[in-house]
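Apart from one protein chain that is not included, each protein chain of the complex appears where it belongs.
Take a look at subunit A:
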Amino acid sequence: MALVMNSENERLQHQRRFSGDLIGITAIVAIGAIGYFVFPDNLALLTRMITIALLVLSLDLVTGYCGVATLGHAALFGSGAYAAGILSAHYGINDPLLMMLAGIAAGAIAGLLSGAIILRAHGLPQLVLSIALIHLFHEFANKASSWTGGSDGLSGIAPDPIFGLFEFDLYGQTAFFFGMTLLLVVFVLLRFLVRSPFGMLCRGIRQDPLRIRAMGGSPMAALIRMYVISGAVAGVGGALNAISTQVVGLDSLSFTQSAEALVMLVLGGTGSLFGALSGTVIFMLFEDYVSAANPFHWLTMVGALLIAVVLFAPKGLFGTAAAFVRRRKEARA
């Protein structure tokens, strides 16, 4: 009897998770479609949103799922952007898929490097290390100006058409669809990742690394691995940024970009892929509207919004909404 109940339970859980995937994909496509029809003249904004969403998803992997405190995550994103850009601008390799691969590899390497340094400390010292790291990356990119263009930015990036068919047009159509495709692929892969044994291990490490050690697991090895994966994801975002805007600036490798990504993640809710995505969309829409309506006070507004979320919805906007829905469901059941 008990066994029957369990497999029944198990099946239900599977169904729920599977439908979670479908809902997620549908939601991303629907929001993308709405964006496409509402901002037909501003596809660049939507593509920028996708690139930042990839950065925030990447940050969620280490901060939300593993509990690593970092204000230097743009190091991974910027490395991806510069690698893709340098490949095109300096080596004339303009295949967007190869540029993407370079971005992924550079992001992963930057992830390995950042992880190896940041994970040596915990808590506040960890945060300080991450800040030091992003400044080092930034300064390095600034000084290596023959490669990166320094503070003028890296230009001369000219991606070929994708598969030789889809040219990157002035309206940003191709870049937008390219970005949507990448985001969907990354989202599905990350859904697998966070529910896998490895994802479960990382959730355990976030809560109690000592307990994981008592189970024979090595937190350090797992966290480094997650940092590399996170770097690859940020690298996708960075490379997409280089390909779609055809320039790479020092701001992609900045403390400000890192901090903004963290703000978006907290806004949406840490430890959930939907939280990362919704935080990015809400923050960037808010930024777009408010900065146009009131260019002098938009940062004040962002600050006020963030304080309101942290005080009244500490799980983030998505996290709080999800908890509310769950409670409603349980109350009815």
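Remarks
The definition used in the following text is that a residue touches a chain if its C-beta (ideal position, glycine included) is under 8 Å from a C-beta of that chain, and two chains touch if they have at least 3 such contacts; residues count from 1.
In this section, contacts and distances are computed from a predicted model.
Of the names listed as "ABC transporter ATP-binding protein", "Methanol dehydrogenase", "L-beta-lysine 5,6-aminomutase alpha subunit" or "Phosphate-specific transport system accessory protein PhoU", the one that matches the UniProt record for the absent chain is "ABC transporter ATP-binding protein". Per the touch definition above, the residue from A:Y36, A:F198 or A:F286 contacting the chain not shown is A:F198. In the complete assembly, the contact with the undisplayed chain comes from A:R213, out of A:H122, A:K143 or A:R213.
For subunit A, the list of residues touching the undisplayed chain reads 2-3, 5-6, 9-10, 13-14, 17, 192-193, 195-201, 203-204, 207-208, 210-211, 213-218, 222, 225, 229.
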